[in-house]
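For this depiction, one protein chain was excluded, whereas all remaining protein chains were kept in their positions.
Chain lettering (A and B) follows the sequence in which the chains are written, and residue indices restart at 1 in each chain.
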Amino acid sequence: MTALQTVCLLAVAVAGTATVLTRDPLRQAVASGLLGLALSVLFLAFGAPDVALSQIVVAGVAVPVMVLLALAKIRTVDRAAARDDAEEL
Amino acid sequence: MSERARLVLGLGSLAALGALLVWAVGGLPAFGHPRGPYADLAPRIMLDERHVANAVTGITFDLRGFDTLGEELILFVAALGAAVLLRALRTEGAIEEAAADEERRGPGTAEALRALGAVLVGPTLLLGIYVVVHGALTPGGGFQGGVLLAGVLLLVYAAGQVAAVERVRPVSLVEVTDALGAAAYTLVALAGLVFGVAVMDNVLPFGTTGSLLSGGTVPVLSVAVGVEVTAGVTLILSEFVDQMLLRSRRGD
Partner (left out) sequence: MLAYLVAVWLLLAGLYGVITSRHLVHLVLCLGVMQTSTYVLLLAIGWRAGGAAPIFADIPRNTPIVDPVVQALTLTDVVVEATVVAVLLALTVQAHKRFGTCDPDALGALRG
């Protein structure tokens, strides 16, 4: 096992743990992006450029955007509901 | 059941699962010495018979093409499911009105971001098409290039051109393209029957390694998957973006 693989594996383990332990979804999206980056370097170290390309594209482009848009929608609905409640009082 | 009891039970079962898994991976072949004969055979078939330089893409679209058909249809159904779920949250015509409102208000993003988005659309499109078409030669293929092409929609959105977003992805066109990609893959898979060999057999001429038209049906399937993934991911992303457009409207 090469040194690069060992370092990448440890980085992936740490990033994965950080993603799970971060409770706030917004910060967790950032941690998840870092996990994706560490994974793509790990895949390159394992001799898999196709998989690394997939991982970069998906974890960098598609997933963070969807998570952030979903969170923004949830926050907007919350704020509108709070505004309605405040108006009723 | 109380919170604490659930937590204790959960941690206990996780520990048991962990012990079993560690025991299981202890029995795997030593790291660095895989035992599968398929791994030596597959690249030989790919390189010598099919003239495909990228063994992984060759296996994805030729030797294991049937698995890829299933995966592609999962993607199709998932895009459909996300679109149905998110469209239930909005009324007809609301998107057009929200887009018109946003046009009038003007984009709120910084000038530098808009310029960067506008400049990057062309090269990203070109790069995505390159990755899809060269799947048999270099690392790449339909899946990677497809998601890259779907990212063009995000660049247009980041550039603040809401009306351009509507034009870039007229929704019925995206849906039709998605269906066409999935159908194309299935038809090429069934083409084997037309030529009198098994389904999913590689029936086109193989060409020479390294040229664009090598590998028989592999680049054709790569393009079909690229079209389908682009349209599917664009559909999903555009539904999410629409929800953002509606964020300032009450009752949606």
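The definition used in the following text is that contacts are C-beta pairs under 8 Å (C-beta built on N, C-alpha and C of every residue); 3 or more make two chains touch, one makes a residue touch a chain.
What you see is a predicted model, and the numbers here were worked out from it, not measured in a lab.
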Per the touch definition above, residue among B:5, B:25 or B:194 touching the missing chain: B:25
Positions on chain B contacted by the hidden chain, ascending: 6-7, 10-11, 14, 17-18, 21-22, 25, 28-29, 31-34, 36, 38-39, 42-43, 46-47, 53-57, 59-60, 64, 67-68, 71-72, 74-75, 78-79, 81-82, 85-86, 88-89, 137-139, 141, 143-144, 146-147, 209-210, 229, 232-233, 236, 239-240, 243
Touch residues of chain A, complete complex, unshown partner: 1, 5-6, 9-10, 12-13, 16-17, 19-23, 25, 28-29, 32, 35, 39, 42-43, 46-51, 53-55, 58, 62-63, 66-67, 70-71, 73-74, 77, 81
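Criterion: only the chains that are shown with their structure count from here on.
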Mean-CA-position distance for chain B and chain A (Å): 18
Interface residues, chain B side, partner chain A - complex: 31-32, 54, 56-57, 131, 139-141, 143-144, 147-148, 150-151, 154, 233, 236-237, 240-241, 243-244, 247-248, 250
Residues of chain A touching chain B in the complex: 1, 48-50, 53-54, 57-58, 61-62, 65-66, 69-70, 72-73, 76, 80
